[in-house]
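All protein chains but one are shown at their positions in the complex.
Up next is subunit A:
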Amino acid sequence: MIPAPFDYVKVTSVEEALEALAEHGEDAKLLAGGHSLLPIMKLRLAVPTALIDISGISELSYVRVEGDEVAIGATTRHHELERSAVALAEVPLLPHVAGRVGDPQVRHRGTLGGTVAHSDPASDLPTALLALGGTVVVQGPAGRREIPVTEFWLGFFETALSPDELVVEIRVPRTGAAGWGYEKFTRRENDWPIVAAAAVQGRVALANMAGAVVRASATEAALAGGASIADAAALADEGTSPNSDMHADADYRRHLARLLTRRALEKAAA
């Protein structure tokens, strides 16, 4: 399978990326690791007229502490996040989840900004970020703006990002070693989750239970009201709208959401 023809532009700074986006218009796509984008281009589900390769923007590759938060540059690759001493100490959920994305070859190319901007409801890292809270920092012609993670993922492949903007940074609160859990059910080790649950400090997010990653609000409210983990987890699928497909029907996904939420919360409490 071979993608349809496109113009290829390699950029090395955020400014160059924004200029290229402005020049090539709405049909241009940003390319980072390419492991989500190229497969859909090969299937011709995406036919961008131009690819702007931002993988070489080294100024966006970092994991550092800034006050109460950890700031992670958008072109930080999954395998870098997996091994980041700062992330392991300050927000250990993230390197753990980064290590459960795909396989080593995929993690060698995939970037945090890429998976955030792609908005696949079955993505591991957005699920973890939604449970952590924090912000997605984007930059466009009008400058930088911060979008809370709760407002970023709007639906399948749909985000609050404008076509002339790019994700430059993700900021999450420092949790330290505080309790967290990530449970995912897959057909093959570290494949896309059929359902996954991330739990940290009383917040729970679910993968693949709606058009975008979604918080288990009923579970969170029950926990805040003093309910037991078992009782709160039993509400995890409330308000979700899971699909039925060849891997699992909607009812089975609801069952998985409740089960994985309980396990993730138990891990977080342990």
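Quick note on the criterion: contacts are C-beta pairs under 8 Å (C-beta built on N, C-alpha and C of every residue); 3 or more make two chains touch, one makes a residue touch a chain; residues count from 1.
Just so it is clear, contacts and distances are computed from a predicted model.
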> From the names "Iron ABC transporter permease", "Ion-translocating oxidoreductase complex subunit D", "(2Fe-2S)-binding protein" or "2,3-dihydroxy-p-cumate/2,3-dihydroxybenzoate 3,4-dioxygenase", which one matches the UniProt record for the unseen chain?
Replying inline: "(2Fe-2S)-binding protein"
>> With the missing chain put back, one of A:Ile2, A:Leu45 or A:Met246 would touch it. Which one?
In response: A:Ile2
> On subunit A, what residues meet the omitted chain?
Replying inline: 1-8, 10, 31, 34-35, 38-39, 42, 51, 53, 55, 79, 102-106, 108-109, 188-190
